[in-house]
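Removed from the display is one protein chain of the complex; every other protein chain stays in position.
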Amino acid sequence: MGLLMNLTVNGLATGMLIFLLAAGLTLIFGLMSVLNFAHGGLFAWGAFSGVFFYGITGSFIISVVGAILTGIVLGFITEKLIIKPVYGNHVQQILITLGFMLVLSEMLKVVFGPNQIAAKTPDYLSGSWEVGGVILIKYRLFIILIGIIVFAIVQFILKRTKIGLIVRAGVINKEMVQALGIDINKVFLYVFMAGAALAALAGALMAPYSGVVYAEMGLEFAILAFIVVVIGGMGSFPGSLLAAILVGLAGSYMAYFVPSLSLAVNMILMAVVLIFRPQGLFTAKEA
Amino acid sequence: MSRLLTLENVHTHIGQYHILQGVSLTAEEGEVTVLLGRNGAGKTTTLRTIMGLNPASSGTIHYDGQDITKLPTFSVANGGIGYVPEDQAVFTTLTVEENLKVAMRKEDEAAMARQDYVLTLFPDLKKFWKKEGGHLSGGQKQMLAMARAFVNDNRLMLIDEPSKGLAPIVIESVMEAIREMKKQTTIVLVEQNFSMAAGVGDTYTLIDDGKTVQNGRMEELVRDEELKRTYLGIA
Amino acid sequence: MEPILQTENLTIRFGGHTAVDHVNFTLPPKEFKSVIGPNGAGKTTFFNLISGELKPTEGSVYFKGRLIDSLSPVERTRLGLGRSFQITNVFPNLTVLENVRLAVQSREGVRYNPFRHYSSYKKFTEESMEILSTVLLDGKADAIASQISHGEKRKLEIAMLLALDTEVLLLDEPTAGMSLEEVPSILNVIRKIKEGGDKTVLLIEHKMDMILDLSDSIMVLFNGQLLADGTPEEIMQNETVQNAYLGGMPHEQTAHA
Amino acid sequence: DEVEGSGSDETIKVGVLASLTGALESYGKQTQRGFDLGLEYATDGSMEVNGKKIEVVYEDTETKPEVAVQKATKLLEEDEVDFLVGSSSSGDTLAVLPLAEEYEKVMIVEPAVADSITGSEFNKYLFRTARNSSQDAVAGAASIAGEGVKIATFAPDYSFGWDGVEAFKNAAEDLGAEIVLEEYADPAATDFTANLQKIIESDPDYLFVVWAGANSPWNQISDMKLQEKGIKISTGAPDIPALSVMEPLVGMEGFSVYYHTLPDNEVNDWLVKEHTDRFDGEVPDLFTPGGMSAAIAIVEALEQTEGETDADQLIEVMEGMSFETPKGTMTFREEDHQALQTLYAIKLEQQEGVPYPVPVLIRELSPEETEPPIMN
C-alpha cells in the first residue's frame, strides 16, 4: 500500500512537472499550431536563469520571477525574429526553430559556461516527510500545487476570455480575424510570450527538482512535451494535464513493475494512443 | 449626402502579378454600390485591397475623409468596416456561437440586439448555435459569414457575393436586410445575381480586366440593354 | 428500365440532428434530375452519401441495382459515380491543366505506373486542354489553381468532373459565383451533356431558371426528407415549395415556368 | 606514398580527437589542456624529441562517429600525423580504431572508457592511457566490497551502465560481496522513485551507483532517505562541475579516477601548479591528467625509439612500457595495451571555502589491485 502510494504520489508530481513543461507548448503548438522546436531552449534558459537569479539573490521566489521574465523577453525576441515569418508553414517552422534551438543552447554555454551547474532547493522546500511508509518529498508537493494553480489560471483565461477563441480562429484564418478588427499579430505575440514564460517557469522549477541544469536539457525534455501535447489532443489544456499525469504515472509504475520496458514507456504510450485514439485523449471528434 | 469611400486609380500587385490596374469607385453614404464584372475581373481583389488584405501598390483609398490606403487590415476594420468574404471563411472548428463571439467588437446591448436581429434573419444559425462552423451546409456558412459582419455596428459593409448558394427565399430576406441596413450603413456589394443587384443597388461600378470601365446609377444600367449586353452578357 | 441510382431509406444523423431522413428515390438512366430545397435541407449530405464520402446511419444506396454501401468513394468513382463539390475543392498548388490531367489519368486507369514519364501520355494533356476550353478556362491552363478567381475555380471543378467522364454526374451548385455572362456557356456545357444522351445527371442548384430549363424531373428535400419528386411543372405548383423555398419569387425566372 | 616520411623528418605530428562542442565538451577541453601541458612537461618546454619538433592538431568530433571518422582521416591524410589521440566518447573512439589500423599509426585512447576498445575491438595499434570500465568497477568494488556485504547497484539503462555493473559485480563477488539487486533506469528520466523504492526493499548495505551524464539521481536518493534507512551510497567521483550536484551525498565512500589533491607525486604537483597559474586559478579536473599522460606516453615512446615514428617500432617499445604520470606510474599491459594505473578510494567531505563536496583520500588503489581482466 505504502509502495503504491509512493509510486503514485511521485508519478503524479513528475506528471505535474511534465504538465508545466507541456503547458507552454500546448499554447504554442496546440493553439497556434506552431511547431516550436526551440521550446526546449526556452525551457533551458528558464532553468539557467532561475539558478542564476537564485545564486545572486538567494531568494527562490525572485529566481522564479526572474526566470519568467527571461522567458517573456526571450519569447518576445523569438516571436518577432523567428516565428513571425513562418506562421502557417510547418516545414519552415521546423527548420528555423531547430536553428534557433542550436543558437539558444549554445548561447547558454557562452553566458553561463559549458558546465552543468548545481541547482539548489530552498530550505523550506527541501527534505521530505515520511507518513506511514509513504515518503512525501516537499518539493514535489510544491510542484503539484503550482501545477494546479497554473492549470486553473490558464484554463480560466482560455475559457472566460475571448483570447482562446481569437487564437484558434486566427490559426484557421488569420486574414479573416484581422478583417474583423483584431490585431492578430499582437495576440499571437502575447500568446507566444505567455507560452515562453510557461516554458521558463517549468525550467526554473525543474532545476531544483533534478538538482542540476545543463545546456542539453532543453532538447531532452522538449520531445517529452511534444508527446504529452499529442497524447492530450493538441491544444486541449485538460488533455495535456491528463496526458502528463498519465505519462508520469506510467513511468513510475512501469519502472517498478516492468523495468525492462521503462525506457520505452513514453513511446509505447504515444503509439498506443495514436493507434486507438488518434485525436488524443481529450478531443471528442477528429478536428 | 457625402462620400464615405473613394478609390482613386488603385493598382494592386499580388506577387509578381499586376491584378488591379486602375480601379476607381465611390460609395455615397447610405447607398448600395454594386461591383459588377466577369469572373476574374478583379472585384474580390478590389474589396481585399480596401480591407488592406492585398495592399494597394499605388493610388489612394479614402474612407470617411481619411487616407486608409496603407493602414493594416485590423485598423481598417476597426474604423467601422465589415467584410463578408466570398469564400465565407468561417472558423471551421469554432461553433456558430464562437464565430459570432470572435467577430463581435463590443459585447454591449446594442450588439446583442443586432445579434438577435441576425438570428431572426437566419433562423438556421440559431438552430445550430453550438454546431462547428465546418459542419454547416454551404448556405448556412454563407449566412454565418454575413451574420459575422452584421453583429457589429459598421458604417461601411463590403459584401462579396452574398447570394451565392442561398435558397431564393433566403436571398429575398437578405435583400430585405440590406435595404433595412442601408439606413445606417453604406454598402459595397459584389453580386452576380443581377436581379438581386438591381433590386438593392443604387449605383454600380463595372470592372473589367482590373480596371473600372463604367460607373453609373443602377436604374440606368437596368434600362440600358446595350450596356448590359456588352459587359454583363445579359440579353 | 432498371434505375441507375436508387436509395432505400437513406438516413444519416449527426448527433441528434437528422440531416437526411429516410429518403427513397430512384433515378432512371439518362435522366436529368435536379435537387432543390432550402439551405441545410440535406442536399449536399445526400450527395455525400451517394458518393460514399459519408456512411449512412441507416439505409442503402444501389447503383445499377447493385448494393454499393460497402464501397469507398474511390471505388464508387471508378464504378461511374463522379461528383463536383459545393465548396471549391481543387489541388491548390498545381496548375489548372495538371488538375484536369489528373482526372483524365484516373479515367484512363493509369494509376500505378511508376516508371513511364507522365509526359509520354500526350493525349492526356491534349484532352485536358480540350476540356478546359469547353469550360472557357484554356487561357488559365498554366495558372496555379490557388491563384485563379472564385468563378474560375468553379469552372475548374466542372472541368475535373467532365474529365472523369463518369456515367453519373453529381453536380453540386456548379454555377454558384459564376458571372452572369458565363453562366450561359456553362449551361451549354451541361446541356450538351444532357443532349449527348448517355449521361445521367443529378444537379443541385438554387437558380430556378436554370433548373426549369434543364431538368427532366425535380426532387425536393425538406429537413432531410424527400418532400416531392416530379416534373418541373408539378414541383412549381407545390405549395410548400412555393412558400418555404421560393418565397415570393418576383423574378423573371418564374416567368419561364 | 612512401615519401610521407620525409615530411615528418623534422616534425612529429600528433592529432588529437576530442569533443570540443556538445554534451561532452568539458571532457574534451580537459583532455586538450592536459595534453598541451603534458607535452610541455615531458619535453621540458622544448616541444622537441630527439631534435624533432612536435606539433599537435586538435579536431572536434562533435561526439558524432561519422565526424570523428572524417576528422581522423583528415588528420591521417592531410596533416599526416604520426599519432592519434582520442577521444571523449567511446562511440567516436570505436569508429576511429580501424583507421589507426588501416594507416598503421599508433593511437592513444583517452579518455574513452568502453571495455570493448581494449577488448573485442582491440587492434595492436591502440594503447589506452584512460582507465576502462572494468578498472573503475574493480576500484569501486575495492572501496566497499567485502565478505558478506550486500550491495545493490543502480545504473543507466545503456552500454555504459551495463558494462559498469557487470564488471563491478564480478569484482565485488570476487571480494565476497553479494549483489542483491541490479536496477537500471532511463538515463533521461525525471523520476527515479520506482528504482529507489526497489532498492530500499532489497535492503542492501551499500548502493553502488554507476552514473554519467548531467541528469543524476543524487537529489532523489537523499529525498527518499536511503542513507537514513541505513543504505550507504557509493559511486565514482565525477569531474568538478558534476561534484557540485552531489552535495546530498556528503559522507559517501567511493572511488575516484583523479582529483587534484589525491595523488602525491612531482608530476601532479607540476600539473596543479601550472594549471592553476595558466587558467585563472582553475585546478586540473578529472581528465586533465589523462591528456597529460597520453602526451607523456608519446614522448616517452619517441625517446625510446629515438624519434622514429614507425608504428611497429613504437608498438614494440610501448608494450610493457612504464611512464610517470600525474597519477603515478602507468604501465601499458602487453596483452591488451591497457594502462594499469592507480585509482583512489575516497570519501566525499564538505570543505571550507570549496563550493562542492571534496573527494578525500582513504587509500590509493594500486595498479595491481585495480588490474582488470584481459578481454581481447
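By letter and in written order, the chains are A, B, C and D; residue numbering begins at 1 in each of them.
Everything that follows uses one rule, which is that a residue touches a chain if its C-beta (ideal position, glycine included) is under 8 Å from a C-beta of that chain, and two chains touch if they have at least 3 such contacts.
The rule is simple: contacts and distances are computed from a predicted model.
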Per UniProt record, name of the chain withheld from view ["Sarcosine oxidase subunit alpha", "Branched-chain amino acid transport system permease protein", "phosphoenolpyruvate--glycerone phosphotransferase" or "Arginine N-succinyltransferase"]: "Branched-chain amino acid transport system permease protein"
Contacting the left-out chain in the complete assembly, out of C:Asp142, C:Asp198 or C:Glu239: C:Asp142
Residue of A:Ile77, A:Val131, A:Ile149 or A:Ile268 in touch with the missing chain, whole complex considered: A:Ile268
Chain not shown: contacting residue from A:Leu102, A:Leu141 or A:Ile163: A:Leu102
Per the touch definition above, residue among D:Lys74, D:Lys198 or D:Lys225 touching the missing chain: D:Lys74
From C:Thr77, C:Ser128, C:Thr175 or C:Thr200, residue that would touch the chain that is not displayed: C:Thr77
Residues of subunit A in contact with the chain not shown: 33, 81-82, 85-86, 88-92, 94-96, 98-103, 106-107, 109-110, 171-172, 223, 226-227, 230, 234, 260, 263-264, 266-268, 270-271, 274-275, 278, 286-287
In subunit C, positions touching the absent partner: 51, 53, 72-74, 77-78, 83, 85, 89-95, 98, 101-103, 105-107, 110-119, 121, 140, 142-144, 146-147, 160, 164
Contact set of subunit D toward the excluded chain (per top definition): 20-21, 57-60, 62, 64-67, 69-70, 73-74, 76-78, 90-91, 94-95, 97-98, 102, 114, 116, 120-121, 157-160, 162-163
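By definition in this document, only the chains that are shown with their structure count from here on.
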A-B against B-C, pair bridged by the larger set of C-beta contacts: B-C
Identity of the most central chain, Cα criterion: A
Length of the line joining the C-alpha centres of subunit B and subunit C, rounded to whole Å: 28
Distance from the mean Cα position of subunit C to that of subunit A, given in whole angstrom: 49
Sequence positions of subunit D contacting 2 or more other chains: none
Residue numbers of subunit B (touch at least two other chains): none
Chain contact topology (line, ring, star, complete or other): line
Complete list of chain pairs which touch one another: A-B, A-D, B-C
Residues of subunit B that touch subunit C when the two form their complex: 14, 17, 37-41, 44, 86-87, 124, 128, 135-143, 161, 164-173, 192, 194-195, 231-234
Complex contact set, residues of subunit C against subunit B: 14, 17, 37-41, 43-45, 86-88, 140, 147-152, 155, 172-173, 176-182, 184, 206, 208, 244-249, 251-253
In the complex, subunit D residues that touch subunit A: 21-23, 25-26, 29, 157, 183-186, 188-195, 197-198, 201, 214-216, 218-220, 223-225, 241-242, 244-245, 247-248, 356
